[in-house]
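With one protein chain removed, the remaining protein chains of the complex are shown where they sit.
Moving on to chain A:
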Amino acid sequence: MKRHLISAADLTRDDAVLILDTAEEMARVADRPIKKLPTLRGLTVVNLFFEDSTRTRISFEAAAKRLSADVINFSAKGSSVSKGESLKDTALTLEAMGADAVVIRHHASGAPYRLATSGWIDSAVVNAGDGTHEHPTQALLDAFTMRRRLVGRDAGLGKDLNGRRITIVGDVLHSRVARSNVQLLHTLGAEVTVVAPPTLVPIGVESWPCEVSYSLDDVLPKSDAVMMLRVQRERMNAAFFPTEREYSRRYGLDGDRMAKMPEHAIVMHPGPMNRGMEITAEVADSDRCTAVEQVANGVSTRMAVLYLLLGGSEPAVTTTSTPRIEESK
């Protein structure tokens, strides 16, 4: 695996399967009475958040702590674009503090890439969501969830998502979750279709490894998993769609539509959900919806990512795990 996780496209099929397999090992730890591994003891993980996201931050925080890393939360909301502290100065500060990994969330697309490649910092960089670019750990936890549900918890080990038909619905244009998922799911052998009103599909989508459809009803019967993206209500003010009602009529998932899906098919949502907009309460609360599971899987998946970036080659879960010291520091 590479030293950083910036884009889902950085992962080979084998990298991704290794992460998912490792995440399964991590998930088993979560079922133990003591949920902690000593693997990253002595290492420091910084959660650098330029954008509010309590959900993602606590997920990474829980992941790092279960691996016994020291966690520093650094909230730099809004300070970058204004003439406050720049991304570069923040990076130099973290470097001086001896961060071994920086988990960065930023409102600007490409900020994690800049952080990893500008020579400002030595540590591993994990993209926790940048602008409308990517959110690779979300895609990994989604793939983990799909593999468990569609292939099986134990049966899935070592396997990818070959031939599974995954549909991603909603504001693809502004969605980092969609970008990362399309890349990763393609790498894992899935057949991906994105569904959205044409206004919410990016110009240039033809280079993506997926199909594009404007009709949810056409695609639902041919889907093994349907991922509903959050759609911000404000988008209608920029004329991306006429009204909320019209959006949910055409692209929202309700009970009737869910009934058109194959019986085994699941409904996913990265959260937070806009109930009544892209998804009805009936669907959100049904046992086909994996939204809550995805949150739990997020911790295991992020443990796997941190472990593989920082811990290296040893098995993650052993009875005599020794603390590892990062040599480059």
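We take it that contacts are C-beta pairs under 8 Å (C-beta built on N, C-alpha and C of every residue); 3 or more make two chains touch, one makes a residue touch a chain; residues count from 1.
Rule of thumb we're sticking to: contacts and distances are computed from a predicted model.
Asker: Assuming one chain is omitted from the figure, identify its UniProt name from "Dihydroorotase", "Tetronasin ABC transporter ATP-binding protein", "Bifunctional protein PyrR" or "Molybdopterin-dependent oxidoreductase".
Answerer: "Dihydroorotase"
Asker: Can you say which of A:87, A:121, A:140 or A:299 touches the chain missing from this structure?
Answerer: The one listed residue touching the chain not shown is A:87.
Asker: For a quick check of understanding: of A:49, A:144, A:208 or A:307, which residue touches the chain that isn't displayed?
Answerer: From the options A:49, A:144, A:208 or A:307, the contact with the absent chain belongs to A:208.
Asker: Residues on chain A that touch the omitted chain in the whole complex?
Answerer: Its contact residues with the unshown chain are 80-81, 86-88, 106-111, 113-114, 117-118, 130-134, 176, 179, 202-208.
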